[in-house]
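Yeah, one chain of the complex is gone here, protein chain that is, but the others are all in their spots.
When the chains are written out, they are named A, B and C in that same order, and each has its own residue count from 1.
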């Protein structure tokens, strides 16, 4: 796909999504919610009263993300990057998942319009929030288990 | 001929000359000079260091313009209006000739671009100067003849 | 494809293209050249000016050709501001103007002008009393658009014109969305300055114009040669000017029947979408609106995602806001009408034009219903459950 934006340094209003992005927008992976009993960590980022919002659930077995689910109120970039993020994170160890960066998401999608790069941060932040939540719950669980 | 200038009130730079004007520009009437001995009146108007200039000679018999000749340094409008003026003045009595106005010249030509109207004054002024010159000479002649 | 973004731009009418072509192919002379080949071009420009004047209901010298609607707006606003600087420095406009007016007013604020942005009611229209309240002895210009490009809401321009006349204040109206579409000639609006743009009424891009009522104080924006009565320098784009005049004549001819047809289609669309999709709102529906425009707000979804969803089905609509076209700020128009940023973000604009048929409306209603339903299924705002941690 020709992406004049990037090549010309053009920073106008029009967006160019590549086929991969469109695929993740049209058929987002891991969309939905995890039931309460399967949820080991939950992350919520973004303020829908002003921009995009994302919710992300993880189910963790042996420090590995076994299940992941998200919902997103946002632009196609937000939906596609969130979808890709969950695809990347699924099956990874917590340590690996923690290191997934917004650049990794963009790269996996084969690029995203410059002005939409901030979207890819949303998923990453939601995942990190969910991991933090998992750590907190685990710590609380250990406390209880003591 | 379509003359958008006039109809639209357009006052841009382009000039539209009608066929009559072009004919008088291409084949000016009465162009040339009268020899000294035939000259009863001479008019010179305009400053060639800044715009158009015109010279006009008349030969008067029984208070009637028998011969008339002009030369002009100027734009097509100046040449055409001067030519038309001499055509109008030729054969007229001094009194009739004196009353020829710039509007008469423009009307006889079937119109001239708005911005060139001042040109038609040049011929009229040259004729009036020539008539004045004729009067002066006649007065001087009478003096002499006295 | 089903194109439903006629407020953004329109296809060039093939008759207009045919009228323009000779001025690109054979009669390419410079209208300001002093010989007959240039005169051919000049005659075309002045004939176009007379035709436009006839359509607008004004005199030919009152028509100034520009390169687009934005330039016409800039010429009007900056031109009056400069010309009347000695008389005052106050400008009155509304909060819902097109950016061509709004950002120009903001730029003038940086140059020491004072600008009052009259608010609109929730229906998207200003109230004449609010305009009047904002006038002061140093008000030199009122600039208020005719119809809004996002909502189609029509401002009470005739009343504002009367008020401006009474107070001896110059009045400009941006009629880019109504020129060539209204039933009455634009000059009946009573404004001193009226902007229009050819590509909004099946004319070419790169051609706009400004009606300048005789005697209106106006400085040029582009200085140079003596073109356009010294109000707009630059070699005339003859083909575009011819195209503008042809397009305006053709559009005005069919404006009556076309308005009625579009209004029916728009009403059909709005009725059906409201019954097919829950939680949808039509913005500006209670104000007078142009017949072709529909601004819709869908709860819990993002406008740009709707636009892309429809795009993938060959249906072209736009977001109600520049936000979704890359600018992170939601529509200033919808916010000014009292929508929340989230609502503004969930909005799209449908604008109809001459190639839209009844079947298209039904296809669009179905596609839009599917898209919104799918997106709501993904939407995090639709989630009711937040796990307790």
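Note that contacts are C-beta pairs under 8 Å (C-beta built on N, C-alpha and C of every residue); 3 or more make two chains touch, one makes a residue touch a chain.
Only a predicted model underlies this, so the values are computations on that prediction, with no experimental measurement involved.
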| item | value |
| --- | --- |
| Of C:64, C:251 or C:308, the residue in touch with the unshown chain | C:308 |
| Contact partner of the left-out chain, one of C:51, C:104 or C:252 | C:104 |
| Positions on subunit B contacted by the hidden chain, ascending | 12-15, 17, 22, 25-26, 28, 31, 33, 36, 39, 42, 44, 48-55, 57, 70-76, 78-79, 113, 115-116, 133, 136-137 |
| Hidden partner interface residues of subunit C, rising order | 1, 3, 5, 8-12, 14, 17, 20, 24-25, 28-30, 32-38, 67-71, 73-74, 98-101, 103-104, 106-107, 197, 199, 204-207, 220-226, 233-240, 304, 307-308, 310-311, 316-319, 322, 324-327 |
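Definition applied: only the chains that are shown with their structure count from here on.
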| item | value |
| --- | --- |
| Mean-CA-position distance for subunit C and subunit B (Å) | 55 |
| Subunit B residues counted as touching two or more neighbouring chains | none |
| Shared-contact residues (touching 2 or more other chains) in subunit C | none |
